[in-house]
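For chain A:
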Amino acid sequence: MAVNDNKVETVEKAEEKKPELPNTKEGNLVRELLEKAPYAEGSVRREKRIEFRVPAERIHEFLELASETFEMLMQISVVDWLKENEFELVYQLWSVSESVHAFVKTRVPRENAKLPTVMDIWPVAETYEREAHEFFGIVFEGNPRLGPFILEPREYEKHPLRKDFNTLSYVKTIYGEDFDRYDESKTNYVI
Partner candidate 1 sequence: MFDWKLALEAIGMVIYATFMGFIFMGIERKAMARIQRRIGPPIYQPIIDTLKLLGKKESVSHGLIYDFGPVFALGASITALLFIPIANFQLFSSNADLIVVAYLLEVPMLGIMLGAMSSGNPYSALGVQRGLLTMVAMQLPYGLALIALIQHWGTFKLSNIVALQQVHGWSITVPALLLAFIVFDIVFQALLGLEPFDIVSAPAEISMGPMVEYGGKHAALLFTQHAVQLFAETAFFAVLFLGGASNLLELLVKQIAVLFIAIFVASIYPRFTIDQAAKFFWKWPTIIGIIAVLLTM
Partner candidate 2 sequence: MNELMIMLFAPLVAGFIAWALDVRGIREAVGVLGTLVPLGVLAKYYSTIAGSNPEVVTQTITVGGFKLIFQLNTISWYFATIASLIGVAMAFGMVSTSRSSYEWLFALMSYTGVLGVFLSGDFVGFFLFWELMTFASFMMVLKRSRHESLKYFVLSVIGAYAMLIAIGILYAKIGALDFGTIRQALYMDAMLGSISKSLTALVFLLFLTAFGVKAGAVPLHVWAPGAYSEVDQSYTAFFSGALSKAGAYGFLLLYILMGAKLVAALGIWHNHMVFSYIIAWLGAITVVVAGFLAVLQEDIRKLFAYSSVSQVGYILLGLGIGTPLGFTGALFHVLSHAVFKGLFWLVVAALVLRTGKTRFEDFGGLAEKMPITFAMSLIAVLSLAGIPPMAGFASKWLIYEAAISAHMPLVAGAIFLGSALAFAYVVRFLYAVWFGQRPSDLEDVKEAPLPLLIGMAILAIPNIVFGVAPGLVTEYLGKFLGNPVGGNYYKLVTPTGTYNALLVAVLLVFGLAIAGLIFIYGAKTRRIPVTNTYQSGNPVTEDYNLSMRRNFYRPLAEALDFWLKYSWDRFYERLAGIAEDFADFLREGFYNGNVQSYAWYLAVVLLILALWGVL
Partner candidate 3 sequence: MSERKNDEFISYELKEFKLFEPLFRWARKKSLWIVAFCTGCGGIEMPPLATARYDFERFGIMPNPAPRMGDLFLITGYVTPKTLKRIIITYEMMQDPKYVLAHGSCPINGGVYWDSYNVVKQLDKYIPIDVAIAGCMPRAEAVMQGIMDIIRKIENGEADGWKRYRENYEWYRKNQDELFGEGWREKDAKRWLAWL
């Protein structure tokens, strides 16, 4: 009976998430993908925009599934959750046929974050991954040109867009102390 119960719960928990999907075009899209990829969770944010959450190790497989309907990879953006000590990668896909956006989100631990490259699905991903690597330090296995991209030689491997990168002190070292001629004390500046 107990087995039955928690099965029921899981089913029910799964269920109570599934029925919310409206049977609009976006809803059907999410439902199809979720059937093929049970490990993911999907939701319809609004008309023409859907979201998926995928665990980091299944991301490549999920993206291959998604690439049939979502032909274009628009961007790979990275969000740095410093408090949860995690990076969140958002693969923004666009389906030309259905004209729908899909945001596939994954969570990766901050220290030596590793992810499989998606260049085999979308070759354009090379540039986005290089940028993500340069600014955040995420290593994409399989991307041949992960080295320096557009930053000045000074800022290689410094991953300046990370939250814990102290821009103020870095700027003071580069441009010298007297760069701010109005000398209001900016030390306790609250961003």
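The candidates were selected such that all candidates are chains of the complex that A comes from, given by their letters.
Everything below uses one rule, namely that contacts are C-beta pairs under 8 Å (C-beta built on N, C-alpha and C of every residue); 3 or more make two chains touch, one makes a residue touch a chain; residues count from 1.
Only a predicted model underlies this, so the values are computations on that prediction, with no experimental measurement involved.
Novice: Looking at chain A, find the partner in this complex that touches it; the options are 1, 2 or 3.
Specialist: 3
Novice: Touching residues of chain A toward candidate 3 in the complex: what are they?
Specialist: Result: residues 151-153, 155, 160, 167-168, 170-171, 174-175, 179-182, 186 of chain A touch candidate 3.
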